[in-house]
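Notes for the one structure printed next.
Excluded from the complex is one protein chain; the other protein chains are retained at their positions.
Up next, subunit A:
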């Protein structure tokens, strides 16, 4: 066994002190990047502790983490995270369940396209969050209006990407599928959708962060727990430790959610050239 590919697993076990001059550049990169994060955290901690930064404006990291830990033990964090995740994901899924089929139907039916194309091209660039008071008026301030608001803001990127993806398709695979005797619905499932999948997923990847932003804002405005609600309450009481505990939670949540969707993309597009890099 030669040490040809230095992976992340080969660091232990203290091998023979053979050629050590060459560490894989990837390992160096990872090390540097991890140390940047560590340095940032240390700067935050000690800067706040030794008075370089005002501890009200930026409370020491350890204080924030202790708060996070006690809240975690009392279950508050999990309830807030769960509520935010539930609202963001339900809105996102509703938008996907309406947006993807609508985008496909738009690319196949002229009448549907005639009706929805202008509505979507008008709605797409609008700041959807401005419509929030209307949803509050219509659906009250509880979960329904939050989820509808999130779905509304996720809907446009998803439908636009699906429509674009299913419209500009390469003709050849469709013709060859047809010449092999595939039926229309088979062509839809076996040719159209797989070919449009990268674009549809891109639409979902654009929509998800927008949905998260919207969820947090709706929680800040309407209350009802959730990370946004907890953070704005902390902010109003000038509880900066609480605010920064919320920021840490939100960073973790955003990271996990966005990376999960990236992982899903890599899984779903495992056959696609873009994954093979």
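The rule we apply is simple: contacts are C-beta pairs under 8 Å (C-beta built on N, C-alpha and C of every residue); 3 or more make two chains touch, one makes a residue touch a chain; residues count from 1.
Everything below uses one rule, namely that contacts and distances are computed from a predicted model.
Visitor: The chain that is not shown, which UniProt protein name from "ABC transporter permease", "Sorbitol/mannitol transport inner membrane protein", "Urea amidolyase" or "Xanthine dehydrogenase family protein molybdopterin-binding subunit" does it carry?
Guide: Hidden chain, UniProt protein name: "ABC transporter permease".
Visitor: Considering the complete complex, identify which of A:173, A:209 or A:224 is in touch with the unshown chain.
Guide: Among A:173, A:209 or A:224, only A:209 touches the chain that is not shown.
Visitor: Given the contact definition stated above, which residue among A:65, A:129 or A:182 touches the chain not shown here?
Guide: The missing chain is touched by A:129.
Visitor: Since one chain has been left out of the picture, which residues of subunit A touch it in the full complex?
Guide: Interface residues of subunit A facing the absent chain: 29, 32-34, 36-37, 40, 56-57, 114-119, 122, 124-134, 136-138, 206, 209-210, 212-217, 220-221, 227-228, 231-232, 234-235, 238, 240, 243-244, 246-247, 250-251, 254-255, 257-259.
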